[in-house]
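Take a look at the structure set out below.
Every protein chain but one is kept in place in this view of the complex.
And then chain A:
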Amino acid sequence: MNTGGYNFAYLDEQTKRMLRRTILKAVAIPGYQVPFGDREMPMPHGWGTGGIQVTAAIIGPDDVLKVIDQGADDTTNAVSIRKFFAKTAGVATTTRTEDATIVQTRHRIPEKPLHEGQILVYQVPIPEPLRWLEPRETETRKMHALSEYGIMHVRLYEDIATHGRIATSYDYPVQVNDRYMMRPSPIPKFDNPKMDMNPALQLFGAGREKRIYAVPPYTKVKSLDFDDYPFEVQSWDQSCALCGAGDSFLDEIITSDRGDRMFVCSDSDYCQDRQAARSKEAAE
């Protein structure tokens, strides 16, 4: 195979082996952040290396890779990462969620349900859910060890006292398999329910902090809440202006310099499929 003179998937074999061992331990301890070695990993800057490192460690020539950034396949970032793996690993790429074996994502979970055998790789900026409440790593490690998550409940309750509801709408904390508290990366809380009992394997990579964590398929993922303030997802009064979807996460976009706005699906693959189905129906 010609991979342009690079190591396969760019990383050297020892680094990949170390990442692979880390990934296996992450799967065995759902929701727990497994630290990995200090080895230097030269990676192109500005992409968020965590997701790329995980993808580089798992990807093989038979994989089909989809990369999304905020739900879209066509941002500069998503295109660059797809090209990077097409070049260094010789893999096929796709924008169709159902055709991908690996979906690398920044900040969304696809709207189409994932299936068994697929792997969703999240790019994670900050892995520790307790970090903004407790800056010391030694302390947060102890809290995870003892399952002492009271400070997070206090924090969410303060939210309710101040705003009348839990105001956190992105990177909303979850508890995995009734044990570890986990940060789902800055996905909208709209996507949180998709993590629960998902048939796909979910892997999370944090490059700067060198942590990998995982949610195995068919694993319970519960968004934190209270009996009197149950977890709720975002909802919209509008439907998607392009495809009419009433069940997808919508972005508000400005359509003219007079400030006209419309709401459209954040997931471009989902939206395009629905638009194609509509025009086919209209033609029939």
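Criterion: a residue touches a chain if its C-beta (ideal position, glycine included) is under 8 Å from a C-beta of that chain, and two chains touch if they have at least 3 such contacts; residues count from 1.
Following the convention adopted for this analysis, contacts and distances are computed from a predicted model.
Looking at the choices "Sulfite reductase", "Peptide ABC transporter permease", "Cytochrome b" or "Phosphonate C-P lyase system protein PhnH", the name in the UniProt record of the chain not drawn here is "Phosphonate C-P lyase system protein PhnH". Touch with the chain that is not drawn comes from one residue among A:25, A:112, A:131 or A:222, which is A:25. Among A:125, A:186 or A:217, only A:217 touches the chain that is left out of the view.
Residues 1, 7-9, 13-14, 16-18, 20-30, 32, 34-35, 37, 57-61, 117, 141-142, 144-146, 177, 179-180, 197, 199, 201, 216-220 are the ones on chain A that touch the missing chain.
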